[in-house]
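Dumping the structure here so I can ask a few things about it.
The complex appears here minus one protein chain, its other protein chains still in place.
Each chain carries a letter (A and B) given by its place in the written order, and its residues are counted from 1.
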Amino acid sequence: MTGAARSSLVLPVGLAITMLLAILSLRFGLRDIAWPEIWNALFAFDPMNADHITLRELRLSRVTAALIGGAALGLAGALMQAMTRNPLADPGLLGVNGGAAIGVVISIWILGASAQAALIAPALIGAGIAAVLVLVLGGAAHRSGPDPTRLVLAGAALSALFLALTWAVLLMSREALDVFRFWVLGGFTGISMTQVMAVLPVYAVGFPLAFLAARLLSPLILGDDAARALGVRVWLVRLICVGAVVLLCGATVSLAGPIAFVGLLVPHLVRPFTGVSIPKLALGSTILGACLATFADLAGRFLLPGREVEAGVVIAMIGGPALVILVRRRQEVPL
Amino acid sequence: MRLAAVTLVMAVAFAQAALSQSRMIEHAYGTAQVSGTPERIVSLSYIGHDFLLALDVKPIALRHWYGNFEKAVWPWAEDALGDAEPVILYGGIDIEQIAMLAPDLILAQWSGLTEREYALLSQIAPTIAHPKGERAYSASWQQMTRQVGLAVGREDEAEQVISDIEDQFEAIRSAHPEWQSQTAIAILPSRLSAFGARDLRGRFLQDLGFQFPTAVSGIDDFDPNFIRIPHEAIGVADTDLVVWVDTPDVNDVLAAIPLRHTMQAFQEGREIYTDYELTGALNHSSPLSLPYALDRITPLIEAATDGNPETVVPGWTRDGKVIQP
Partner (left out) sequence: MTTMTLRIGGFSTRLPTRLVLVNAVLVILLVAFAGQSLLAGTYPTSLADLQNALSGRADKITSMILLDHRLPRILTAIGVGLAFGLAGETIQTLLKNPLASPDIIGFSAGAGTGAVLTVVLLGTGTFVFLGAMLGGLTVAALILALSWKRGIAPGQLVLMGIGISLTVSVINDLLMTRFDVTEAAQIAKWLVGSLEARHWQDVSILWLGLACLGPLAFWFQFKLSRLALGDETATVLGVAVDPARMATLLLAIGLVALAVSVAGPLPFVAFVSGPIAHGLTRQPRPTLLCAALVGALVTLLADTASQSLPGGLTLPAGIFTALIGAPVLLWCLIVESRKRRG
């Protein structure tokens, strides 16, 4: 099978697998719901039927969140790595997760928030503020927009700052520690449809912006100067890129807490199939991200008897070894 | 004549011994030697002031645990504290601040005191860490009461306090023999986590006579004192009595448990809710908070387990929402 044929087959196959996982996710879990019941739950809802409630209130929202959240993280990862030309780039470097965390702990400490739904807005706001700070300090006002290395460094510095502030609050407030240590695991359980809906507008802007950025990024592979010579407004492209990443990651972290690895790993897995084309890489990463998240959410229900393992943990368990294998097989990774 | 002399000598010796009573209190990091009656006691234990106040001893400094109460003592200890204005210690253990207070006894049983901190503090005053053989937060309130009693020279009062509370438990247990065949569980609703059989709150319920549900202890978990229950498996927590422990935004949190309505405990009105202070009393599990907790929780449990689904348990509205103050 030729490379081109392989690459054009991968995307539809990936999509099919993802859809299959999503459907299995509705069916199986700690409580298996039979196919007829799934149908009934959707169209003949009985509010006292535990299976129906499970499907509607627990499973449906969960699967949706996993699909969208995973897709968002994968896409954001592809963009980050393409924009910074650094295969180590992870969307978390923009300080998004750190900002969300500090937003969450402050709202628990000062506002006494505790329900998952109440943490969405603080997380989103925190993520946004963090991203703006990182952008400004990373040289967004610069002629060619944010310099990738400086951006990453600024992101790391700000992340560490946020982490320190978060710890300070956690050590001062018992309630904050109690709520935060569960939030930080990252997972799709306990997310309701209302919460997903609340964050949907952010995704609605983020996804199209991201695909636009993917298109615009292609000339930048040649380097800033070559791209400028081609008439590309480098600073604008970078800004759009970062904006998209922040929207996508911010929405996901506010919904599901910080989930690592997806942004870092997924583009590496997709690249062999999609080659150099950034839009293709973006699309592939979107699909693989959704696939990975859905799989992790599903698998988490079967790893330990009677309990569920959070999707964030499962992804880390998969991601670690996967990264090891990946890195070992490759040639020297250019820095 | 000789008898009188001997009696006199014995009396003097006895008086001398009584005056220089030196009590040795063993704890995890060594032995503290306390003589006389300590007057300036610094309580580093998060709940130590409760124990001291139960024995009518007022510390000069106490440790803030959580909550926004004046003088950092909870309602059940306010009367015992009276007009005293102890220094309140926030955050970590500040050795210099303690040195400034010039204490003659430092109580650190339930404080997470480390050996290194002990090495420095014991140079300031006799310091008492958690009981030997226990972990930092695992000692029982009876153990700690006895230790405190010994330290301040009020062993008898300590024993009295302990037996009073144990009698109170016994009285409630014998008034409700039906509880012995029922299961009960305390759950933190925000993360759907149950308190295990050996946890403070689990033990409290068992001390009232209830059984711990085996289905929950069957969930293999890292820390058997704190068991997360997945939403879909909430059936294992459907016991004869469900105690929802306070959490911020409790009604929102309870509403976010989709399968609560399918629990028999909900449908038959066998849930109780412990509000902020009651939960605090359970968390403290101290000689002052336990009577307070028993007085407040017993009517709630009685209403919940009376076998009549129509009874509205105090604290709930008719449709299962918590009444917020």
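In this text, a contact is a pair of C-beta atoms (placed from the backbone, for glycine too) under 8 Å apart; a residue touches a chain by one contact, two chains touch by 3 or more.
What you see is a predicted model; the values in this text were computed from it and never measured.
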Contact residue for the chain not shown (choose from A:R27, A:R174, A:R228 or A:R271): A:R174
Sole residue of B:F69, B:F169 or B:F226 that reaches the chain not shown, by the stated touch rule: B:F226
Among B:Q97, B:Q180 or B:T317, the residue in touch with the chain that has been omitted: B:Q97
Omitted-chain contact residue, chosen from A:L15, A:A157, A:L212 or A:L269: A:A157
Absent chain, residues of chain A that touch it: 87-88, 90, 137, 139, 142-143, 147, 149-150, 152-154, 156-158, 160-161, 163-165, 167-168, 170-172, 174, 177-178, 181-182, 184-186, 260-261, 264-265, 310, 312-313, 316-317, 319-320, 323-324, 327-328, 330, 332-335
Positions on chain B contacted by the hidden chain, ascending: 28, 46, 89-97, 99-100, 112, 114-117, 119-120, 123-124, 135-137, 191, 195, 199, 221-223, 225-226, 228
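Keep this in mind: only the chains that are shown with their structure count from here on.
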In the complex with chain A, residue positions of chain B that touch it: 65-66, 91, 190-191, 218-221, 228, 230-233, 236, 247-249, 252-253, 256, 258-259, 261-262
Parts of chain A lying in touch with chain B, wherever the complex brings them together: 29-31, 47-48, 50, 53-54, 56-58, 108, 112-118, 171-175, 178-179, 182, 189-190, 192, 301, 304-308
